[in-house]
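Some chains have been omitted; the remaining ones sit where they do in the full complex.
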Amino acid sequence: MLLHRSSWPEIEAFLTRSTSVVVPIGSNEQHGPTGLLGTDWMCPEIIATEAQKDADILIAPTFNIGMAQHHLAFPGTISLRPSTFIAAIGDWVRSLAGHGFTRIYFLNGHGGNVASIEAAFSEIYAEYSYTGRRAPFACKLKNWWDLPEVLGLANRQFPVGHGSHATPSEIAVTQWAYPDAIKTANYAPQIAPTGPIREALDFRARYADGRMGSDPALATPEKGGELVATAARGLIKDLAAFGAEIAP
Amino acid sequence: MLLHRSSWPEIEAFLTRSTSVVVPIGSNEQHGPTGLLGTDWMCPEIIATEAQKDADILIAPTFNIGMAQHHLAFPGTISLRPSTFIAAIGDWVRSLAGHGFTRIYFLNGHGGNVASIEAAFSEIYAEYSYTGRRAPFACKLKNWWDLPEVLGLANRQFPVGHGSHATPSEIAVTQWAYPDAIKTANYAPQIAPTGPIREALDFRARYADGRMGSDPALATPEKGGELVATAARGLIKDLAAFGAEIAP
Amino acid sequence: MLLHRSSWPEIEAFLTRSTSVVVPIGSNEQHGPTGLLGTDWMCPEIIATEAQKDADILIAPTFNIGMAQHHLAFPGTISLRPSTFIAAIGDWVRSLAGHGFTRIYFLNGHGGNVASIEAAFSEIYAEYSYTGRRAPFACKLKNWWDLPEVLGLANRQFPVGHGSHATPSEIAVTQWAYPDAIKTANYAPQIAPTGPIREALDFRARYADGRMGSDPALATPEKGGELVATAARGLIKDLAAFGAEIAP
């Protein structure tokens, strides 16, 4: 069930069946010469949309701009600074918690978001912790590649050349969902270099075409389809476990 | 051209042809008993996506959560507070301006966003105004219903019962785009009341089912299609005029 | 009754008769070659001060610095950025609401303030909306030229050359109140150009002497006196209606 294609009475009704909600969250940032700028928000959106076809779960609109300051030297990247990102996540959570959602599950598509999302959770929880109140909700962050069985599959699909940015797995997912938008290029080197992440010009100086450690040529729509199916099953399972947690 | 389905080299190439970009912006909020929660961000997204099929214009990802504090008493609404919204718009603009975009055009789908978006523009401009520098970019806000010829069409389509929230015109647009998500209800009264907008519980007390002044039963997918076609043409034209402006 | 020329026991007593308060709010910014820098905060102050002579209404001190970033390239302009303005309005409202005022009426003298003031109201209301509480007060924004019968009078007084900044109507109001400060100049062109508003240097490049669309030579103290009298009556009436509203 997609929240944004529902009416409010439908959400009111859903809340009598479940108080869990999934927020796909990612980033809009360069993904090398062939990856889509939207890759990191599309992947969790694709997976969550697929999962809700098979289970009575609720998917919120996609939080599509994240923390990508290090990619800003490549055109098309849009980034929030961490402080803005934290404030925005807070307002999403306050909105959803206000409706009675008690399990707010962020399905993340961008490694660079992790620190800010976790900081955002602590920022929200702190409102309760400083004042000695119990929060009536819990937040959870899960990267889609950490869903059950996904990493194993990706390792089998891409034993070498997976890397950490503009990876063949994420590109495969978008190829499966948007076959009309598949792009090709000659990669030089075939497998991109690796190293630290700092500010944007430093990043572009280190990683000339934007990739980190990856060979996107390995991606295929078929592999993407397998990843989506596996991740969707994993999401349903992981969300069920989160929903079944008993508060201490 | 959709920015998020492009690669960064494609955006780099686009910037040699044009430095204008369209950001669909809206809100995720209750739209009465039958309107989709996503109506306000879907409408500009639908129109912009349609427009880029006919013209070489660039559409950014949709800014889908806006200022909807007054709708928070209805489940499914997600709102940023104005200060968060202003900060986030600022980061979007800084990101896009950093790539060389000089015309940043927000196609808006939610009246409640207008004040915060305009305040955001002033907040960004002020960075230049306090320091005596020229801003290398200009921002523009346009509500989709204010695009050329759209209001005239809507008035002809809905001479009575248009109202100001959960209007038949916006619902028609989403019906055209998402026919599988058309919902029905008995509206009582047929045309909703009107009045002031304050905080969320006040709003719900005044507007029992969430509508303001509207009769959504008047919406049809066909009328929506006409609105989309007209608005898409208007967007192309209005954006061209914005892009052709000569800075003084 | 002027709040600032009262003692706290007098305000305590007033609150037993009425819980409405008027805050004149404006801006200190260039108003062309002859308009006073204080025009936009003086106008609502003048009108409100006049109104309280004829009715038992309470006028707060004037909020004299607003959002005028686009005028900063002209000496004497003082501006808050929107985020600061929103925070300050919030603190004013919290202070007044804490004393038991339930109707907080901002009589505004600057079009450029509107977005930030409305955003400020939403920011304050959001504190209640996120937490499911009713706000014990309501805020209202009214531009003085939108008070009953004022626009009609101004249109009759200035059928051409009114414009939108450094208008003859606002200059007439200050001429009536401060006849010793009337200034003259040769205007070239007689009626100033119009166009968009962006940052300060862009503004000065477009509007060489600071006016927008206006011919201030049309102003006279007598016309100002008529405007003040009409506006003062309108304020008393509009405030009474606001105070008489029944919360839903």
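Labels for the chains are A, B and C, by order of writing; each one numbers its residues from 1.
As a convention for this text, contacts are C-beta pairs under 8 Å (C-beta built on N, C-alpha and C of every residue); 3 or more make two chains touch, one makes a residue touch a chain.
Worth saying up front: this structure is predicted, and the values here are computed from it rather than measured.
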item: Number of identical chains forming the whole complex, with 3 shown; value: 6
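To be clear about the criterion, only the chains that are shown with their structure count from here on.
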item: Chain B on chain C, rotation in degrees - Cα superposition, rounded to nearest 5; value: 180
item: Distance from the mean Cα position of chain C to that of chain B, given in whole angstrom; value: 29
item: Numbers and ranges of chain B residues touching at least 2 other chains; value: 72, 79, 81, 83
item: Residue ranges of chain C touching chain A (in the complex, touch as defined); value: 129-132
item: Contacting residues of chain A [partner chain C, same complex]; value: 91, 94-95, 98
item: Partner chain B, residues of chain A touching it in the complex; value: 3-12, 15, 28, 30-38, 41-42, 60-65, 72, 74-81, 83-84, 87-88, 90-92, 95-96, 98-100, 178, 181, 183, 185, 210
